[in-house]
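Here the structure is laid out as structure tokens; the discussion comes afterwards.
For this view, one protein chain was removed and the others were kept in their places.
To keep things simple, chains are lettered A and B as they appear, and every chain counts its residues starting from 1.
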Amino acid sequence: MSTQEYTNVIEVENLSTWFGSCKILKEISCYFEDNSVTAIMGPSGCGKSTFLRTLNRLNDLVPSFRQKGIVRFMGENIYGQGASVYDLRKRIGMVFQKPNPFPMSIYDNIAYGPKLHGLNDKDELDKLVEGSLKKAALWDEVKDELDKPGPNLSGGQQQRLCIARALSVNPPVLLMDEPVSSLDPISASKIEELITDLKKDYTIILVTHNVQQAFRVSDQAAFLYLGELVEFDRTKRILEAPADERTEAFITGRIG
Amino acid sequence: MSKTETPLDERAPDVFQSEKRERLKEFKSSMLNIVKSRRNFKDFLFHIILGIGIIIIIMPFFLVLYQVASVGFGELFSNGFDSFSNFFLTEPGRGLMGGIRNAFFGTIFLIILASAVGIPLSVFGAVYINEYTRPGRIRDMVEFTSDVLAGIPSIVFGAFGFAFLVGFLGLGMGLLSGSLTLAFMMIPTVLRTTQEALRAVPMSLREASLALGATKWSTTWNVTMRAAFPGVITGVLLAIGRVMGETAPLIFTSGNSLTTPTEIVGPGSWVASMPYTIWSYITDPRQYLNIKAHATAVALMTMVLAIDIVANIISRKVTRRLV
Partner (left out) sequence: MNQEADSTSMNTMDEKPKHLMTMILEKLKRPFIEFRDADTPGRIDFFGRIGLAIPALASTLVIILILTFLWYESAPIFTSPEGGPGIIIGPTWDPNRNLYGIGVFIAGSLACAAIAIGLAVPLGIGGAIFLSEYCPNRLRVPLRMIVEMMAAIPSIVYGLWALLVIVPFIEKSFAPAVQNNILFSWMPWFQGSTNGLSVLAGGLILTIMLLPTVVAISNDALQSVPMNLREASYALGATRSETARRIVMSAALPGIGAAVVLSLGRAVGETMAVLMVTGNSLQVPYSLFDPTYVMTSIITNQLGYAFIFPLWRSALFAVGLILLIMSIFFTITAKILIRWGMKTRGYV
């Protein structure tokens, strides 16, 4: 992929998606700015996760998935002809709802991505592992036990390990699919802090159904309802003065 | 996912109508990718090798089927339906020129008797350890021993039947010894599948019955077992299918006979079985017996595979209903 002129790192134009004959997303258009946190909100089943997984083409794994519309990543259509899906996924990291460390050591968990993309130098890998773990604020807790299996960590540590794993290939964009919803409040707040820190270097797209969380960490917000993009603006504006009554209903807790 | 909430008619026509063209385009671009990148090429190669692997794996099935069925069905239907029914309904007679009535009914008698002993034993056992014991030593022990039992070679069962049933208990060779040996072999399969089926029954179902004042006993048999029944049947069928094709345990326990047995114990109870007949016919130098062995084999295989397919269908239906 060559770098072209672009204004926003990800631009979505008229994106619609189907699973079989079910239309999940309906003509969505929006954009994601560099070094910002965008929260995608909405009640469960509104297509938030589908949207997120369309951005790194993870939905391609579902045989019945079809999409229409354009998603531009750094100026290039990711669904265009000849686009390499592996390269794309390398450059768009993802963190999942449930922590899912690989059943291998902490070190191998993080070295897995770089090794895939051809980095085999031991010293470089060591440095990269250390750097990723530090960025994910996990280094101090695990630096003496890098050989321990990843799944043996606590839930919050596992999730930070997954963030470190996503950061290991140094992607400009990080997708997060409700990263704290399966964690206890203390671990959750740690990860929220981490997201604010990471904003300096990464563009973060965060799916959440928690309005307070969106308010705390995000700059922009998008509100999805039944596959439609209802509102897309600064988070503050949306939460303080929702333009649509569906958004207001969601914020005040009447739907969701 | 809000699949049900989305109206179905909002399909984008150009996406679906030009699907074929899209597919072709996709295929072309994926081909392009394969040539372009080493990693894609490796993935492609891996895919192809595994595909060839699975073809090699299932090929013997069709080869066996072809060999046995082409010769076997030729013999079975050499003279239309008459020869088919004659094959199963006449005794071998002089020079083993006749049918395999002895083996056909022998196998059926053996299976019936083995099921009569083996199935209740294992179903009751599974009910007891699943419904009446807490997880602990007894349950572990029963599960462990039945797993061990499942791994024991069939000839060891044969030797054990010979030493214990034929020799020590003095039952002698015959229908009873043979089917008891088969019954022992049925235990692990039926027990473990029954257990699985019982485990899949939700606890709330039992609680609902107990809350109405039912005893554990009636809850188990009227509610739990009824819910688990298809799973139990699957296990029973699998066990029967497996035991039906066994030769080794029968060689020293059931004896062999050219007539259908007339009693359960004693000299008149010696019984032939279809697998044993295949063995003795195929190792016989007389050519026409080899062909009869094929015919017996195709009959046995049809029975076993039919049972297996029925078991498969039942278990698939059940999983679909529970999921």
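As a working rule, contacts are C-beta pairs under 8 Å (C-beta built on N, C-alpha and C of every residue); 3 or more make two chains touch, one makes a residue touch a chain.
Here the structure is a predicted model, which means the values were calculated and not measured.
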| item | value |
| --- | --- |
| Residue touching the undisplayed chain, where the options are A:Lys90, A:Lys134 or A:Lys190 | A:Lys90 |
| Sole contact to the chain not displayed, among B:Asn102, B:Ser115, B:Ser154 or B:Thr193 | B:Ser154 |
| Hidden-chain contact residue, picked from the options A:Leu58, A:Ile204 or A:Ala222 | A:Leu58 |
| Of B:Phe84, B:Phe105 or B:Phe184, the residue in touch with the unshown chain | B:Phe184 |
| In chain A, positions touching the absent partner | 56, 58, 61, 63, 86-91, 93-94, 96, 98, 100, 102-104, 112-113, 116-117, 149, 151, 162, 165-166, 168-169 |
| Touch residues of chain B, complete complex, unshown partner | 39-40, 42-43, 46-47, 49-51, 53-54, 56-58, 60-61, 63-64, 67-68, 120-122, 124-129, 132-133, 138, 141-142, 144-160, 162-164, 168, 184, 187-188, 191, 215-218, 220, 241-242, 244-248, 251-252, 275, 278-279, 282-283, 293-294, 297, 300-301, 304-305, 307-309, 312 |
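Note that only the chains that are shown with their structure count from here on.
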| item | value |
| --- | --- |
| Between chain A and chain B, centroid-to-centroid distance (C-alpha), Å | 48 |
| Residues of chain B touching chain A in the complex | 1-3, 5-8, 10-12, 14-16, 25, 29, 32-33, 36-37, 39-40 |
| Residues of chain A that touch chain B when the two form their complex | 16, 18-19, 21-24, 26, 45-47, 50, 66, 68, 81-82, 84, 86, 226-227 |
